[in-house]
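With one protein chain held back, the other chains of the complex are shown just where they sit.
Labels run A and B following the written order; every chain starts at residue 1.
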Amino acid sequence: MTSTADIDAAASPRENTRFKDKKGETVISVSGLTPGAARYSRLFDVLVVAAVVTIFGGAIHLHVMLTVGDWDMYVDWKDRQYWPLVMPVSMIMFPAALQAIFWVNFRLPIGATVGATALLIATWIGRYANWWIWTGFPFTEGVPSQALAGALLMDMTLIVLRNSLFTSIIGGFAFGFVFWPSNYSALAPFYLPVEHQGMVASLADMIGYTFPRSNMPEYLRIIERGTLRTFGSSVSWVSAAFAGFICIFMHQLWWRLGLFASQATFLKNSDVVKSFMGIKSSVAS
Amino acid sequence: MSGDALPRMANVTVIKTFDIHCGLFAFTMVALTILYISARLYQQAFGFSMGLDANSPEFDRYWMTLFRIELPVLYGAGVLCWSYLFLTRDRSIETVTPETELRRYFYLTMWLVVYSFCIFWTGSFFADGDGVWHQTTLRDTPLTPSHIILFYATIPIYLFFGVGSFVYAMTRIPAFCRGVSLMHAIAVVGPFLILPNLGFNEWGHAYWLTEEIFSHPLHWGFVVLGWCALALAGVLMQIVERFRELIPLVFKQDAAGSPTDANPFRDAWEKCGPEAQRQRYKPTSVSGRRPISGKSK
Partner (left out) sequence: MLLKLIKFAAVCVAFIAGVSHAAAHGERAQEPYLRTRTVQFYDVHFSKTEVKVNERFELTGKFRLMQDWPDAVTPPDIVFVSSISPGPTIARIETYLNGWPARQSFARLELGRDYEFRMVLEGRTPGSSHIHPSISIKGSGPLVGPGQWVNISGEAHSFAFPIKTMTGLQIEDLQTFGLAHAVGWHLAWLAVAAAWLSFWLARPLILPRWLVLQKGREDLLISLRDTGAGIIVSAIVLVMVFGGYVRASAEYPYNVPLQSGLNRVAPLPASPAYAEIKVISATYDVPGRSMRLATQITNKGSEPLSIGELTTANIRFLNQSLPVAMANVDPSYPRDLIARTGLKLSSDTPINPGETREVRVEATDAVWELERLVSFLTDVDSKFGGLLLLYAPNGERVIAEMGGPIVPVFTELK
């Protein structure tokens, strides 16, 4: 029985006289999609993009909020010890899985960027619509972090090295490591010192203090408590390097989870259920 | 097997132009957007003015009334929709034509887009609002202006579409009826479990009296369930794998009209004979991924 193979052969462009000219080969022509099919395939692309942006906007934001949200929500949680560590470790998870899904199945080196972009946009929508319009917290109090610098580097590593292991080691490390410098550039003004009641405070401390949050007493902040004084004065780089180290493993773990999630497994359905749709249990091919 | 399948499939040589209808999908997206924005406006109008004290009469009037209405209405709508989908099921799902099947795959995709859209509003927008609402009040009862929308309105809405997509697929798409899509099940059941996980969350808040650290381990149950969103990737793969088989069948007239008049699809199809056609057309095997030719040459 060779007929099944015939169909596949027919769909293959190498058998098709239209595509013999190698220069004229495009993704569409090689894929074997006719113009009409390509039109619907593009509609399918649009639907998939819509689903990806919204579901991962929601899922990644929820994930970051509930694992390390406090560091992201409040400017006076953005310390040198934990913020550069916990944020990238949590933020890399979905982008790594998305990288695997998009790269392995579609050779698209965009997964991490898609995830980090969806997260940042979703976060700012919340800051605007809820924090500002609803409850009136100033934007400076809730200015978020971004993971785009690291996500872009991770996608670039993938397209250049085309290998998940090296992407973990180099791209994953880069993701964790550049979180601190790329966010410090944006938030540096908030660490200016002020004198308040005879004590030193950073502007970030002052913002958190001035605009009261009823369930955020000062002691709840899990921030640097006076350790981490070694390594010259560049203590944040220690956190950044540590974050990079953990991100290597996180990336590989979540890459695998992404692969696991993209398997097209069907489990056996029960005969009773199938019989509702007219499939007889005795049917066997 | 009844002989129905083949004659109906034979008809596919006479194909009308393939088309799908996006009207209901567009309407649903617009309606949901309006619904979500209205819920947010309701919070804006009555969150601070009527929603600060769960024991006050105005809270009862403005918030508990909403709570009492939304729960039966939203879950009731869900049950009605799922029942409707089941009652209008395809009773001979194996004899479906390729066009119809392809169309149904597109509709399944639309169900999943709507589901994703709902997950965004729940997981990001209203969850974020809940986080900041906690910073405006002392810890109140489990029913607050943010919880009444987040937990008791937006969750039933995404369940409507999540479970709906599952029932739709099982009652209309052969592959999803012969076998249960593992990833589709995870993608629907995971977020569904957020609802019972609420019990754990509120139990912890009631007895451990922790303050509102958002990243507290008490909240991590929600996180694990949110990870299930990744499983939609598996559904995507199931869809494209089936597309690969259906699209040549549905769009073969395109190929027929090509300048060289070569129609490899039709020719191959007609050459291969009825038994092979059925073989070829059979939905993805129950055990899993079809062997894929030409992978990583």
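As a working rule, a contact is a pair of C-beta atoms (placed from the backbone, for glycine too) under 8 Å apart; a residue touches a chain by one contact, two chains touch by 3 or more.
Being a predicted model, the structure only gives us computed values, none of them experimental.
**Q** Which residue from A:Phe166, A:Tyr191, A:Phe245 or A:Phe260 sits in contact with the chain not drawn here?
**A** The missing chain is touched by A:Tyr191.
**Q** Pick out the residues on chain B that sit against the missing chain.
**A** Chain B touches the chain not shown through residues 41, 44-46, 48-56, 58-59, 61, 135-141, 209-211, 236, 240, 243-244, 247, 292-297.
**Q** Spell out, residue by residue, where the missing chain touches chain A.
**A** These residues touch the chain not displayed: 12-13, 25-28, 30-33, 38, 41-42, 44-45, 48-49, 76-80, 105-110, 113-114, 116-117, 120-121, 124, 133, 135-140, 143, 146, 148-149, 151-153, 155-157, 159-160, 162, 178, 181-182, 184-207, 209-215, 217-221, 223-226.
Everything that follows uses one rule, which is that only the chains that are shown with their structure count from here on.
**Q** Taking the mean of the C-alpha atoms as each chain's centre, how many Å separate chain A from chain B?
**A** Each chain's C-alpha centroid was found; their separation is 21 Å.
**Q** In their complex, what parts of chain A are in touch with chain B?
**A** Going through chain A, the ones touching chain B are 1, 3-4, 6-12, 15-18, 32-37, 40-41, 43-44, 47-48, 50-52, 54-59, 61-63, 65-71, 73, 94, 97, 101, 105, 122-123, 125-127, 129-131, 133-135, 137, 142, 213-217, 220, 222, 257-258, 261-269, 273-274, 276-280, 283, 285.
**Q** Which residues, counting only chain B, touch chain A once they are in their complex?
**A** Checking each residue of chain B against chain A gives 1, 17-18, 20, 40, 43-44, 47, 86, 89-95, 106, 109-110, 112-113, 115-117, 119-125, 127-129, 131-139, 170-171, 175-183, 185-186, 211-215, 219-220, 222-223, 226-227, 229-234, 236-238, 241, 243, 247-248, 250-255, 258-260, 262, 264-265, 267-269, 271-273, 275-276, 278-280, 282, 284-289, 293-294.
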